[in-house]
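Below are the structure tokens for one structure; questions will follow.
Only one protein chain is missing from this complex, and each of the others stays in its spot.
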Amino acid sequence: MRNIMTSIPAGVCSLSDYEHRAQQVLSESVWAYLSGAAMDGHTHRRNRQKLDDVLLQQRILCEGMGQGSCQQTLFGRTLALPLLIAPLAYQKLAHPMGELASVQAAAAQGVGFCLSTLASSTIEQVAEVSGQAERWFQLYCQPSREETLRLVRRAEAAGYSAIIVTADAPINGVRNAEQRAGFALPEGVSAVNLDALAKPQQGDSVFACWMGQAPDWQTLEWLRGQTDLPLLLKGVMHPDDAIRAIALGIDGLVVSNHGGRVLDSQPSTIEVLPRIRQAIGPNLPILLDSGIRRGSDIFKAIALGADAVLLGRPVFYALAVAGPLGIAHCLRILRDELEATMALCGCASITDIGRHTLFHND
Amino acid sequence: MRNIMTSIPAGVCSLSDYEHRAQQVLSESVWAYLSGAAMDGHTHRRNRQKLDDVLLQQRILCEGMGQGSCQQTLFGRTLALPLLIAPLAYQKLAHPMGELASVQAAAAQGVGFCLSTLASSTIEQVAEVSGQAERWFQLYCQPSREETLRLVRRAEAAGYSAIIVTADAPINGVRNAEQRAGFALPEGVSAVNLDALAKPQQGDSVFACWMGQAPDWQTLEWLRGQTDLPLLLKGVMHPDDAIRAIALGIDGLVVSNHGGRVLDSQPSTIEVLPRIRQAIGPNLPILLDSGIRRGSDIFKAIALGADAVLLGRPVFYALAVAGPLGIAHCLRILRDELEATMALCGCASITDIGRHTLFHND
Amino acid sequence: MRNIMTSIPAGVCSLSDYEHRAQQVLSESVWAYLSGAAMDGHTHRRNRQKLDDVLLQQRILCEGMGQGSCQQTLFGRTLALPLLIAPLAYQKLAHPMGELASVQAAAAQGVGFCLSTLASSTIEQVAEVSGQAERWFQLYCQPSREETLRLVRRAEAAGYSAIIVTADAPINGVRNAEQRAGFALPEGVSAVNLDALAKPQQGDSVFACWMGQAPDWQTLEWLRGQTDLPLLLKGVMHPDDAIRAIALGIDGLVVSNHGGRVLDSQPSTIEVLPRIRQAIGPNLPILLDSGIRRGSDIFKAIALGADAVLLGRPVFYALAVAGPLGIAHCLRILRDELEATMALCGCASITDIGRHTLFHND
Partner (left out) sequence: MRNIMTSIPAGVCSLSDYEHRAQQVLSESVWAYLSGAAMDGHTHRRNRQKLDDVLLQQRILCEGMGQGSCQQTLFGRTLALPLLIAPLAYQKLAHPMGELASVQAAAAQGVGFCLSTLASSTIEQVAEVSGQAERWFQLYCQPSREETLRLVRRAEAAGYSAIIVTADAPINGVRNAEQRAGFALPEGVSAVNLDALAKPQQGDSVFACWMGQAPDWQTLEWLRGQTDLPLLLKGVMHPDDAIRAIALGIDGLVVSNHGGRVLDSQPSTIEVLPRIRQAIGPNLPILLDSGIRRGSDIFKAIALGADAVLLGRPVFYALAVAGPLGIAHCLRILRDELEATMALCGCASITDIGRHTLFHND
């Protein structure tokens, strides 16, 4: 097993520094799994490209900035910055502490944490070490409703404060990079919260094997009736899906293309976000993921209609490079960058951020 | 002779993997011939670029996807996916089995197969081994109508079920890559269905040497009167040509720029497709080729007006790398990718695919 | 200490030649400091890209060009070309003569010179050797108004003819390149005009640490009342800020994004310039910096509404490569390039330059 770093390497001052170093410390196949995307990676790259294309509007000499803050309140809980750690599967691939490391880093930095159904630590273990961290449980609906409900009940019992249902990955996506690298879960890393991973049904097509057991709108409606926790829907990329979800009583949406890992050739999330916000109006919380790498990206997502973002792969990279300390460092970097961006664009609070704080190129 | 692989190399999971490996196993001059394009390759690259630029619209939680299928019916025959193997010349350049390999792979995977006039196997040999494969005969009109008719009659006699007339290559195109590599057909590979290749007529210009004997609209009209088989016209890139062809009783069109091999600086086929569909209305079948490398490309072509696609160079690459098994593998990859794309965009059948399943960037 | 060149190396004929050579003669950390930009450098690159995108309109056979000149008058002083050396901090990093070299080069070439608050030479030393050079003093407002005023009074006493207040850098920006290189001021280079650099206030955020002591509009209003010198505001990127500055009696604006060193993801200055000019009308002087590398860039800035430009990093590069002679050479190169551009676009004077001397791409 590779040597686990316990301090932050010199010269690491941005999330991209963690990414570069992660590639060096991880095995080729784990790297392919983590960094890889669907098919040719067009959507993965587009997620970044379109964030880079959003331009900021600097303002000068603004009054009252000394009292500024980037805190954000979500479902009644205040976060130090509008960010949660995304529900990443199998975090022990990056570090023996796995999810226990990331939830502790989240607690230390005052951000939220989403635990994946495919976590390599149990729902209860994570709850135990999570301190004050806002904890959500990410749910992959299982082939049987019984099994799905069991997961929800465990999350409720362990004090998770919201359920986030992922709908954009009924199948795995065509992940050529990890196929080429021959990735398989190593000994000791598994989905410990499930009795077993879902298996394909009999059949000769993607439809027959997988889609027959995939959740649909009826599943969501049923689930809404099973819990009083806030229920968020993750993977919303079409305004009509957003509207339908709200009609079912969903409490929040996550605009996500799964980091470009499921369906290649999709638009970036930052392109889709304004359409979703416009479709549902100003009230319901929207989160965004896929491509956030800078505090200024958070600023841009807020300006275009999000309430917060989820941070995915960089958590893995930081975990691999410097354990829980690395993740905490990443979160602090993002907060500093977000605050600097806000200060330079004349925003003393998250609610000051909007379309008018972007530069419009026409 | 190089060693013929009889199994699929490890790590090969996309058509691009076959392409990279084909470059390693083929001689430089055969590679230049197969992979090359006209002049500077702008159109060849644009074929891919513009397919990549088409964006997909993901949908979630769709009902009834378990019964989905990507089957498509064309001229009364059902294909496992909307795809035929393109009429590639001289397939023995890639593998001693040549066309016999590809037709068998097509049969195994339930797709169609087009035999080129310039095949290195005879019309009859291919028919013999083709099993249930939907077989079409691609016709290059010969300088004499008599010779042209002889080819048609042989195809009819051998049970080919459609004739596909190529109109976009009255001359060879300016293929600098193969000129630089000094490509020439090796011993044992030739156009065995012709007595001889057409020779230039006397003259000092492209016009005098080649265009005097090239087919024109009168040729097509004559040909239409000679056979009751469905007759398709390949190489249609202008709406007026599409309309004129239909007026002559043509049964289907192939939007093609010959993989960028004939006239460089043309638009991509995916750009032209919607104009052709709009010009001729919804009924007549349109096929598209030039650049298909992913199941999602098939989805995009269908969404923009095609009924099916032709698969060209990748067949050659797979044949070179792993023989008939390689081609069958490619076809299965494409089907899996197409089904995954359909499932993720909420399409349970080919007829569900349309403009609304694309993301429109404005 | 590295060897100081006293002549211009062979083959150096453009500002980019100085840049390439400067990277060779400077230490890695000083290079990172000088050449670096905020975060990922998008704005830094965009400054150049958008200047390159502006197209010139050539004219031929124009009459009366023999009497042409690129002189420009600013606040009653005539410059040999519409250019001042930007207020670069710590010029002794590049050369032991530091600011004394650049002011002498400015004098020799008839351009203006701005002395930075963070200069490594004193206000008075620079004044002493500056000859006929038009000298301005760049002011970073200090945490205490007393200290700020002391700087203004010293500049007035030493004969500086304008004050240029920088408003776009209340914080340092996220400069990863210099952080990675571990840049720190070496022994012997410091901000000699200040008792001490401003220190962060107590607090846990960018807002608390830095923004409480940053200048605001009230600071500017106060400052306006303290001096009769022309007062310019640097870092204006929003039309409303321009208008507000003028309402306070500011005499000129500098459209600047600080060379992309403070807030990444901003637009380029050349994109913003026309909006600022349109907002304030034709009269008040506007300067532009960030990306000027060619005489044709000066032409483009003038055509889009500027009265003059500031030249930043290239001064440093030339100073590092060939001392004061190098800077003078750069200034002469820019003048020759500007004159050539004017001559070829049919402009015999700066006032002939305008929108009509650009090619409009639509």
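To keep things simple, chains are lettered A, B and C as they appear, and every chain counts its residues starting from 1.
In the analysis below, contacts are C-beta pairs under 8 Å (C-beta built on N, C-alpha and C of every residue); 3 or more make two chains touch, one makes a residue touch a chain.
As the structure is a prediction and not an experimental result, all values here were calculated from the model.
In the full assembly, the chain not pictured is in contact with B, C, by the touch criterion defined above. From the options C:55, C:157, C:197 or C:243, the residue with contact to the chain not on display is C:55.
Of the options B:96, B:110, B:230 or B:267, the residue whose C-beta touches the omitted chain is B:267.
When the full complex is taken into account, the listed residue touching the unshown chain is B:236, out of B:81, B:236 or B:330. Interface note: of C:68, C:96 or C:230, the residue touching the hidden chain in the full complex is C:68. Counting over the whole complex, subunit B has residues 39-40, 42, 167-168, 170-171, 173-174, 176, 179-182, 205-208, 210-220, 233, 235-238, 241, 257, 262-267, 271-272 touching the chain that is not drawn. Mapped onto subunit C, contacts with the missing chain fall at residues 10-11, 13-14, 16-17, 52, 54-70, 294-296, 300, 335-337, 339-345, 348, 359, 361.
Operating definition for what follows: only the chains that are shown with their structure count from here on.
Copies subunit A and subunit B of the same sequence differ by a rotation of 90 degrees once their CA atoms are superposed, given in steps of 5.
Annotation: 42 Å between the Cα-based centres of subunit A and subunit B. With centres defined as mean CA coordinates, subunit C is found 59 Å away from subunit B. Residues of subunit C in contact with two or more other chains: none.
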